[in-house]
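Of the protein chains in this complex, all but one are displayed in their positions.
Our next item is chain A:
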Amino acid sequence: MEIKNFKVLAILLLSAFASVMLTAGCTGTDGSAQTATPTATAEQTVTATPAPAETAQKEYADNELLIATTTSLYATGLLDQLAGEFMNDTGVDIKITAVGTGTALEYGANGDVDLIMVHDRARENAFIEDGSGTDRRVFGYNYFVIVGPESDPAGIKGMAPTEALETILTKGSGGAEGVKFVSRGDSSGTHGKEKALWSVAGYDYAEYEPVWVKEDWYVEAGTGMGGTLTMADEMDAYTLTDIGTYLKYQGDGTINLAELVNEGDDLINIYGAILVNPDKYSDTNVEVGKDWVNYLITDDVQDEIKVFGVKDYGQPLFFPAMGALDVLSPSGVTQDEISAPLA
């Protein structure tokens, strides 16, 4: 009996321990986050506890900003770096969920986040028009590229983007050996760009896609950019990718695909930050949101974007929007969108 009692006692103790963990973990901020002692060894560590308040620091009513973003900004490490610096300067806790443009827009439309950072102007415009978002600022851009096996079985190297896609389509559906195209197939910003390119080439995506997926050459990955690149690499296939993710993967030696089509205005990839409309969702953190957006378009951050990735990949992963109006205006970007701080 004594042994049994001991066991019951042990169970109770275990439960009590778990309860303590529970209260530590679930009341307000994470208790566990504070137990980790940040050291200088981890370069990219963003400390969970904000730096000691400086006297000049602004007092925010709500010290947290929740951002939903496209995967490319996060996977390349750019957003983490910028958020870390903003957190050090302001003491604001930047919380980032990297989900892809389609999901980010959905989170914004449901008022589940304060701000979205995405790259699909057509759907961004719709998002603002239906009242889900208010102000947009464009902070950076880069280009999409069509990548594929070094051997280039369809012979698209150096073609215009739409011509390249048509060639892949013609050869692929004609049964040419080794011609395959992997599509994101996930309503991401990149998938949106692919649809737009097909449309420019004269193919209504909604009409053709159901036919293509039944053929061997068109593969829908249904996954993020990284997964799609890995899949294209394994299958020796072509795919459309943002240059940032491609350079990271190529530079890290994860994939071995060549950049085949990288010229053409059609390939521009513009990143925007949009505040979720506070009139629609009263708990949107506008105060911090505006400061964050304004921070993105400061000279310092724009300079930082210019050199981000150069050290690791030999070229920048993104270009600053500031001073690039001539490049961006054909897509409908205005000077105000690039440089006017939100009031």
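Here is the rule we go by: contacts are C-beta pairs under 8 Å (C-beta built on N, C-alpha and C of every residue); 3 or more make two chains touch, one makes a residue touch a chain; residues count from 1.
In the analysis below, contacts and distances are computed from a predicted model.
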Record-based protein name (UniProt) of the chain missing from this complex, from "Pyruvate synthase subunit PorA", "Anaerobic glycerol-3-phosphate dehydrogenase subunit B", "ABC transporter permease" or "3-isopropylmalate dehydratase large subunit": "ABC transporter permease"
Touching residue (missing chain; options A:G91, A:G148, A:G189 or A:G226): A:G226
Touch residues of chain A, complete complex, unshown partner: 4, 7-8, 10, 15, 18-19, 21-22, 24-26, 30-33, 35-39, 41-42, 45-46, 48, 66, 68, 71, 75, 80, 93, 95-99, 110-113, 223-224, 226-227, 230, 248-249, 252, 254-255, 281, 283
